[in-house]
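Only one protein chain is missing from this complex, and each of the others stays in its spot.
Here is chain A:
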Amino acid sequence: MSVFEAILLTIITASTPLVIAGLGELVVERSGVLNLGVEGMMIMGAVAAFVGAQMSGSPYVGLITGIVAGALFSLLFGFLTLTLVTNQVATGLALTILGLGLSGMIGEGYVSVPGVQLRAIVFPLLSDIPLVGPVLFKQDLTFYLSIALLIGVSWFLFRSRVGLKLRAVGDSHGSAHALGIDVIRTRYLAVMFGGACAGLAGAQLSLVYTPQWVENMSAGRGWVTLALVVFASWRPMRVLAGGYLFGAVTILQFHAQGFGVGIPSQFLSMLPYASTIVVLVIISQNRRATLINTPASLGKAFVPER
């Protein structure tokens, strides 16, 4: 395996959780809900997936446990913000704090226990193609799911009737309600989808990225995801591009250090964040284009008149 190929493979591993959680949060925000609890849902997914995989011995059961845990945990957010109409920003932050604490408690007995790793699925013959083979046909299930999610979310939002309704809810919940769309139900489903994606991303962390459980192992990746959605100006394809850009800069800075490029390591560590800001600035040059994509009801509570 060449260094180039090896680099590509590690970039994919580093980027996949960002892409998955990013696509989930994109759907949530497109429905007009701002859930800042991605970090909390992700870490819940990570611990649930790890525990699930340990108890069953199967990483696939772990994967499902992670997805379900993320979705259930997001339901708490949904109940608070949609039914009880609490402030979305504060509730999202609280969800993260709760998730970090709760996951630590659940996972207490699982620290330093060797994990069950989700192995790569190898497509015979196809995986033998130089370069493209190992990158596209020798990956673990989460990578294929991230691509399926990209296609699915793009199709759903822009080609399906239900997706159109969801976008309508996000752009003007009042009008959508007047048209007879069930705003609250739509948002509940969107929030749960986002939670399931964050849970899957967390499962990738504890089953693929580093098959182990340690407290706080998401290490801020949930926050990066939130930035990624804004960075992508709520377009699925750009979530993919942004996620890979971020992953690539993270990996490449280590290689730069290894090859002895004389740049301060602190600067290299900052690069992924700095590049996010630079691209954000470039994108926001075109103010109208940005506004078109921003869901107009984002973060606003909806209380139907009775």
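Basically, a contact is a pair of C-beta atoms (placed from the backbone, for glycine too) under 8 Å apart; a residue touches a chain by one contact, two chains touch by 3 or more; residues count from 1.
One rule holds for everything that comes next: contacts and distances are computed from a predicted model.
Entry comment: the absent subunit's protein name, as recorded by UniProt, is "BMP family ABC transporter substrate-binding protein", drawn from "histidine kinase", "TIGR02186 family protein", "BMP family ABC transporter substrate-binding protein" or "Glycolate oxidase subunit GlcE".
Checked against the full complex, the one of A:164, A:214 or A:241 touching the unshown chain is A:214. Screening A:63, A:141, A:176 or A:205 against the full complex identifies A:205 as the residue touching the chain left out. Those residues of chain A that touch the chain absent from the view are 3, 6-7, 10, 14, 36, 39, 93, 96-97, 100-101, 104, 108, 111-114, 117, 205, 209-212, 214-217, 219-221, 223, 250-251, 254-255, 257-260, 262, 264-266, 269.
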